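My structure is below; once you've seen it, I'll send some questions.
Not every chain of the complex is shown here; the ones you see sit where they belong.
By written order: A and B. Residues from 1 in each chain.
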Amino acid sequence: MLTAAQYEESLRRLNLTVYMFGKRIENVVDDPIIRPSMNAVAKTYDLAHQPEHEDIMTATSHLTGNKINRFTHIHQSIEDLVKKSKMGRLLGRETGCCFQRCVGMDTLNALSIVTFNIDRKYGTEYNKRFLKYLEYVQNNDLTCDGAMTDPKGDRGLPPHEQSDADQYLHVVEEKKDGIVVRGAKVHQTGAVNSHEIIVMPTISMREDDRDYAVSFALPSDAEGILYIMGRQSCDTRKLEGQTIDRGNLLFGGHEALVVFDDVFVPWERVFMYREYDFVGQLVEIFAAYHRQSYACKVGVGDVLIGAAQIASDYNGVSKAYHIKDKIVEMNHLNETLYTGCIACASEGHREPSGTYNVDVLLANVHKHNVTRFPYEIARLAQDIAGGLMVTMPSDADLRSPETGKWINKYLRGRSEIPTENRMRILRLIENITLGTAAVGYLTESMHGAGSPQAQRIMISRRMNMQEKERAAKKLTGIVDE
Amino acid sequence: MLTAAQYEESLRRLNLTVYMFGKRIENVVDDPIIRPSMNAVAKTYDLAHQPEHEDIMTATSHLTGNKINRFTHIHQSIEDLVKKSKMGRLLGRETGCCFQRCVGMDTLNALSIVTFNIDRKYGTEYNKRFLKYLEYVQNNDLTCDGAMTDPKGDRGLPPHEQSDADQYLHVVEEKKDGIVVRGAKVHQTGAVNSHEIIVMPTISMREDDRDYAVSFALPSDAEGILYIMGRQSCDTRKLEGQTIDRGNLLFGGHEALVVFDDVFVPWERVFMYREYDFVGQLVEIFAAYHRQSYACKVGVGDVLIGAAQIASDYNGVSKAYHIKDKIVEMNHLNETLYTGCIACASEGHREPSGTYNVDVLLANVHKHNVTRFPYEIARLAQDIAGGLMVTMPSDADLRSPETGKWINKYLRGRSEIPTENRMRILRLIENITLGTAAVGYLTESMHGAGSPQAQRIMISRRMNMQEKERAAKKLTGIVDE
């Protein structure tokens, strides 16, 4: 297993093509806007070496028997699934943001199931290829970016009917030693902190779309791949230096648009090719795993609840009943989310490939609550924080000889608490509810791993109405002919 | 294990003192208002003999190794705890009401832990007595009523300061062979369907209250115990015969006020006596188990969701988007409850006595959601059902030669569905949202196993704010001196 330092080193060896604000970034690892997101991924390496987190953060490879980082593990038991949920909460709490590495883990697990299933039907060798690739990932403790979401163009049309054929990633040429692909993936979390990018299709497909039914892995710096960084609320505060206005001093997330400009993929890294009838399964299984992964928001919720409690304490109102009651409510909602990611794991099951999968209905129910409760927790945090969170002068005002004394004097809460500390905690709440981390805690909670309507559709498919109708009819004496 | 028929027979052998509407009931088992509640308990016996439910409904006694009804079992593993949650949902779905037997199971499990703990501290023999009693319960497959809630009088005063000393049940005399107790227990679910009644104190106590710190078991027909039946919304519809206006044709619940009019308890059935310092623990452990037991409401929710779906189908509107969307929402809320009772079980732990206990925080979070979501599910069910649910003429109008033709003609929905079926399903929804079953599905969901505020207090005690504050401070750079 790599250390955080080794991970950083390995990133430096990549030759990524990354653009931000219209210009190419030469040194990605040290870019001040990107750096916090790298720090967050590095935490997934770091905690794996800490004895108190070892049980959660590591696993034993079913391929090699080696101790590996859980982010590269294929779940071998219910217990593995439960630990995955706990790992998400732990890392959310220690970084206060999106730590980006779960999407690769979910992709690996989904492919471990679906490649096996394709082979069973078609006698192909995808699973063998995949397991070889997996061993490489595990042995080198790689961070993989799972890339599913295509731009989609007009959402009313299937891939092959789009006016621009590239709105969904597809194969443009078949060669002897591999394929050439074209297209893009959007919203790619942690893209430029990853060693590998693993592509999957994004929606169920029919035969006409078979050129779009493709899954493969590539090094993140493969020729023809380029990254354009998305911008986040308050992103440029990171350019202001180590000021307290960042809120979260160390960590952050990032998303990028990833363009595949006619990229070559060798056969040994192709895991699906034109088996359009397995696309729906791959999407659904990946989505269920990834909806479980929103366990992380429970950890970010922990941070926000802690920050709200501190803010109330610094204001001298932590004993007020309405404050205490709101803190209880925030915890109640946060723990309700926790029950979701635990239950979909503990009700998991073994797939034919041997991989353990979550309960699909409950994983969707969990994620659906994630599209609601963080918004309410954030609202309560803003209630407790007070308006100063958004009207507070800058760190520069605190440091300025002209204004510092006024800031120090008039922004103080309880007299024994340094004004600076009060500002720090309010900036953290701002960060999570309006700033860079709000992108992850709120909007990503809404749309990541599928928008709310996607979960409602899955719930409607799995909710077993027959059994419910049978029970109701029996109780009230309705006998169908 | 008893069959349902044997259970009914065993009840007939009891000599209970039961009052309803101010008069003594001679034949309790056949009383038309009580009978449905007996049917519901009987279902806990019946399902234990059905092969498809055996795994959930039965267990192996850790005392005798015999196969026993799970309702008499002491949880020996996480798996036992999870199965308990599933048993609750199953029975809720098959009865559509409160089946009453979980409270005894929860009492037995709580006493298995606390009697052990008392003995460890004081060298007493409560656990030995308890295990002997437990074996008797298991061998005879008895239904026990766990009795915790005292009338409480003025809630601002502790037991020993009440103007009426009997507002909390207490010991009034110590004899050579036992004790004499006086007081009452309120809201006793399933009281007159039980073979045994097991009494526990209801709130944490101090030394002054030591005479109130008493726990014991008695046959339900012990001398000096009398029952006064509570009345429920629509209770007397059961006196109208087997009409469809009952909604739920077979099952129901009941609650009673149980008076202990100087009742003698032999020592071998006393499980706590004046150890006031263990009362809080007993209350808290019982409460956590019993909050888990609100898994049952998921099952009743299943029935209500099924009924709403059928009602929309009979109306010809089941394909309307807003109907489908509401059905999804009802399922989402219901399954969110399910994640709660599963997670508090799967995150359970072993107590020193060997009994497995649920995660207390999550059990409280679960129950707290039960005080909210069933109300919303019921609201949506009424939305889907339509106003006819509450303006519909009676079964007698349907049967009457004078009005039957009009009812048949004008209360028909889709022409191919018999009007009677439409009436049946609407009456079931009425039953669960306004009628006898609403007592269980709504008000009992609110107050059973503790009112919402009781859960908020427990959540506030268990929510581990230190860890959350530490994480927040670290991220924003606050270093406490």
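Criterion: a contact is a pair of C-beta atoms (placed from the backbone, for glycine too) under 8 Å apart; a residue touches a chain by one contact, two chains touch by 3 or more.
Since the model is a prediction, treat every value here as computed from it, not as a measurement.
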Assembly copy number, counted for this structure file with 2 shown: 4
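Just so we're on the same page, only the chains that are shown with their structure count from here on.
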Subunit A and subunit B are the same sequence; what rotation (0 to 180°, nearest 5) superposes their CA atoms? 180
Taking each chain's centre as its mean C-alpha position, how far apart are subunit A and subunit B in Å? 40
Residues on subunit B engaged by subunit A in the complex (per definition of touch): 82, 93-96, 244, 247-251, 302-307, 309-310, 324-325, 327-328, 331-332, 335-336, 338-340, 342-344, 346-347, 361-362, 365-366, 368-369, 421, 424-425, 427-428, 456, 459-460, 463, 465, 467-473, 475-478
